[in-house]
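Presented below is the structure to which this report refers.
With one protein chain withheld, the remaining protein chains of the complex are depicted in position.
Per-chain residue numbering starts at 1, and chain names A, B and C are given in the order in which the chains are listed.
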Amino acid sequence: MSFFVETFIGGLLAGVMYSLVAIGFVLIYKASGVFNFAQGSMVLCAGLTFVTMRDRGIDFWLAGLITLTIMVAIAIAVERVVLRPLVNRPQITLFMATLGLSFVIEGIAQIAMGASVHELDLGIVDTPITVGEVQVSQFDLVAAATAGVLVIALSIFFNWTRVGIALRAIADDPLAARSIGIRLQTLWQIVWGVAGFVSLVAGLLWGARQGVQFALTLVVLKALPVLIIGGFTSITGAIVGGLIVGASDSLAEIYLGSLLGGSVSTWFSYVLAVGFLLVRPTGLFGDAPIERI
Amino acid sequence: MSIRKQKRITSRAIGLAALVLSLAVGATASAEDAKTQYFPLATFRVGAYASSGIPVWAGEIDYFRYINEVEGGINGIKLVWDECETNWEVEKGIECYERVKAGKNGSPVPIFLPHGDPISKALTEKSVADKIPLVTIAYGRTEAIDGRVFPYSFPVVFSFWSEASSAVNFIAEKVGGKDKLKGLKIATVYHDSPYGKETQVPLAHLAKTYGFEDIQIPVPHPGNEQSAQWAKIRQLKPDWVFLRGWGVMTPVAIKTAAKVGFPVDHIIGGIWSGSEEDVRPAGAVGKGYLAITPFPAGANFEIHQKLKKHILDKGLSDLKDPKSFGSVYYNSGVDEAIVAVEAIRTAQAHFGVRPINGEEAQWGLEHLDLSEKRLAEIGATGLQQPLKLSAKDHEGGGAGKVLQWDGEKWNVVSNGWVKSDRELLLPLIYERAAAYARERGITPRDATN
Amino acid sequence: MAEPILQLRDVSLSFKGIKALNALSFDVERGEICALIGPNGAGKSSLLNIINGVYRADSGSVSFDGERFVRIRPARAAHLGIGRTFQHNALFRHLSVLDNVLAGLIRHSRTTLIEHAFGLGRDRSETRAFGRRADEIIGFLDLARHRDRVVSTLPYGVQKRVDLARALVGRPSLLLLDEPMAGMNQDEKREMSSFVLEANRSFRTTVVLIEHDMSVVMGLSHHVVVLDYGRKVGDGTPEEVRRNPDVIAAYLGTVH
Partner (left out) sequence: MTAIGTDTIEGFGSTDETARSWLRIALAVALLAGLAAVPLVANDYWLNAVLIPFLIMSLTALGLNLLMGYAGQASLGSGGFMAVGAYATYNILLRLPELPLPVNLLLGGVISGLVGVIAGLPSLRIKGFYLVASTLAAQFVLEWLFNQYGWFSNYSTSSSISAPRLAILGHDLSSPTGRYLLTLATVAIVTVVAIRLVRSQTGRTWMAIRDMDTAASVIGIPVAAGKLKAFFVSSLVIGIAGALWAFAYLGTVDARSFNLDRSFQVMFAIIIGGMGSISGNYVGAAFMILLPILLDHVGGAVFGGAIDPGQLENLQKALFGALIVWFLIKEPRGLAALLSRAWTQLASRFER
């Protein structure tokens, strides 16, 4: 039983890590209606920039600040140069454009900072905590707490600030947002900027977990089922989806894996996501469009 | 037609012309260059595994430069090389192979180094048709050890089967003999890919032979999340873990092992889980981690002093990060270059001092004899194990050293080279090679010549 | 008199708690042109959507040609002979006029994928037959000069006619027209009215149409049903409806 609990909790905590990445997707989807595949490259870019500066002896917070500036600048540039010209184009085209964009970001990041693997130490001790018979990772707890703080901060941002309210408004009606007095373009840039910040947080935590290296870009593959389950437009959905994906992946790997031969977690969350979609075609928390003829 | 459109078409025409030109340049032969020996290098400097590759090419290129600069080439035949990017993908690897296989400026390709397990497998038959030997050190098809069926594939030095067997033998060394293996639990945590599964058969066989329990735990690609696998290990409580990762899987495995409290000094990394690039990102928890490798790390081998003096100190090195000098991957590049150069030398002794082609290099490889004496002359004693190849044995060595990470660097902790049970495994390998030959309708060569 | 072709009995429908249709009942006789009128939001389009299965009624039933149902799949409705045009443009916008009209015949197709792929016998003869039928309707609705144009490049009024052609080509016994003349000028409306009348006469198609322009309704229809907030407030000949005080209060009175 303790084995089950341990696997379950381990999975939940891993799921929070997926949620961290998924939140970045949600933000951009809300603002620009695109599933931004380049989010993975942005996570890599953030981690790489930060760690490169740390390697050169720059202070932790200063490095964080500089990285944040760069990430926000990249995010805003992407919005202006790539997504704005593609406005009103099919969603799949936008998606593929962000995939093309990820080649650009990865290429340039590695030209500038090399392809080596870096260790990233955030100073979080990672000896396991034992509660009864169950072991929990300290690092994962810190990561989960960070994700929690991030979600609360973003919720405050979206529910109580002018920008946030305007953002929710544009989802329904772009004109309404204008009436609040914020220019749509400023709004987009703010959201993309926040997404840049989120990718920094994700980059640091994932980087500390597995080393800063190219494989960071692959975290998007786990973010996708999280988003399908949670819905593309809900931050709460991203968290709930992450927990579902994390826990079910871990349990499936153990219990289904022993039946089917392992590695079921490569697809389990996707199949689960399709299952969710068949019941709710726009995700658990997603907005359902009403079709009129 | 609008000017803009015309411009567009013009620019496209220029692009096309450039392609034709660059292809044409590649095809023209110049008699003067035909005195060189050409080594095409399939490299991957882009993509998920670039960090593992970059030091390899540095070691390889540095050794080639050393041969050219200090020894004036192989018996006077200078080496030339150029790179082709594969991204570690089969498709691009094949493009590279096809691009270079005709040789360069009249100098033939003696050996192709695919640098990638899937690429080497895809080239198995093409290389036979083109008569270009593939040298795959510590990767590639294990059954290609049987050169009667696979005349042009050379998984030299340390196949995956030998890797597994040596790891088991190291455990035996630690527990006080092979008879003590009985009853032990050895869990193999592997990258769930053809590469990762290569050791399932030999480990099952060894488990049966020595009486240990063989536990196989797959980690799906890319392996950036392993909490389930290590929770399972915590439950099964194996005595040793044999970690066969690739890329990001290794540091995550080490970190996750620490998370569940599995002692890291009871994890033995495989060849591709045993480099600085694998263990460094794991940080402090990597201290004590073990790895078995045919490329022992260290910059104090004699050849390294020479490389340092003639190449690094003169600014000729391909190395970006001087820290990597003497690293596992750098040394693997040096090793690979030594094998290639010595095979050419062997072929030259037979066919004459001139650029060697693939067919001749194949003979050279099959008659390669890197004895202790020859290794000492090269300065590779301790770095490279003695190697003797034949048509029946394209591996030759089959031993590895076990390294332990002290938080800064690797130290050798095994008792010299840990030999694998080749005599036990070879019959199985020959069997599989024969099955392959049957399926493909290949008549094995007569190995007596 | 023969049984009505369409009978609605106590049909109700609500969206998120708001009643769109409230226990609605009326009959449509075979061969007549029946107009549904009422202010915006009266539930007219919803009613058409229930008749051909796009929406599912919460309660009540629909009988068409003797077959009674609560819920029908749109494709099944089409097969039974219910044709339909749309209020908002629902043409296949990247296809030509001819292809749009031919699409209206697909449900009559008897050929298979294999025959299409390799152009086998039946496919050829069917293609010829369908082509003739499509061209006939295209000629009938005076669309011949637009035949090979992509519909999204055509003027709105023409697109409306293409929509009618697409519905008519399959020879439906009941044709549901959702505001076929919306956004048209008087000339276009007159033209469209004559097409509807012509279709009703020559193909003996029963027509149920939604229209706002009273002069069109009065001139075209045999039978008028008036809806207001999901209720039926009038049902009869144009003359009867015109005199009905409830209708005047609910609808006609409010119109300029």
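The definition used in the following text is that contacts are C-beta pairs under 8 Å (C-beta built on N, C-alpha and C of every residue); 3 or more make two chains touch, one makes a residue touch a chain.
Remember, predicted model here, so these are calculated numbers, not experimental data.
Note that the undisplayed chain, when the full complex is considered, contacts A, B, C.
Of the listed positions C:10, C:148 or C:198, the one in contact with the omitted chain in the full complex is C:148. Checked against the full complex, the one of B:52, B:68, B:124 or B:256 touching the unshown chain is B:124.
The hidden chain makes contact, of the residues A:102, A:199 or A:234, with A:102. Per the touch definition above, the residue from C:39, C:74 or C:157 contacting the chain not shown is C:74. Contact residues of subunit A toward the unshown chain are 33, 35, 82, 85-86, 88-93, 95-97, 99-108, 110-111, 114-115, 221, 224-225, 227-228, 232, 260-264, 266-267, 270-271, 273-274, 277-278, 281-283, 291, 293. Touching the omitted chain from subunit B are residues 1, 5, 9, 15, 18-19, 21-23, 25, 43, 45-46, 50, 54, 82-85, 90-91, 94-95, 97-99, 101-102, 118, 121-126, 141-143, 192-195, 197-198, 201, 220, 320, 432, 436, 439-441.
Residues of subunit C in contact with the chain left out of this view: 52, 54, 73-75, 77-79, 83-84, 86, 90-96, 98-99, 102-104, 106-107, 109, 111, 113, 116-119, 123, 126-127, 130, 148-150, 152-153, 166-167, 170.
The rule we apply is simple: only the chains that are shown with their structure count from here on.
Of all chain pairs in this entry, the one linked by the most C-beta contacts is A-B. The chain closest to the protein's centre is A, with centres computed as averages of CA atoms. For this pair, subunit B with subunit C, the centres built from the Cα atoms lie 72 Å apart.
Separation between the centroids of subunit A and subunit C, computed from CA atoms only, is 48 Å. In subunit A, there is no position where the chain touches two or more neighbouring chains simultaneously.
Interface residues of subunit B, counted against subunit A in their complex, comprise 45-51, 54, 192, 217-222, 224-225, 227-229, 231-232, 234-235, 247-248, 251-252, 255, 258-261, 277, 280-285, 320-321.
On subunit A, the positions that touch subunit B within their shared complex are 3, 6-7, 10-11, 13-14, 17, 107, 110, 114-121, 126-128, 135, 137, 139-140, 206, 209-215, 218-219, 222, 249-251, 253-254, 257, 261-263, 265-266.
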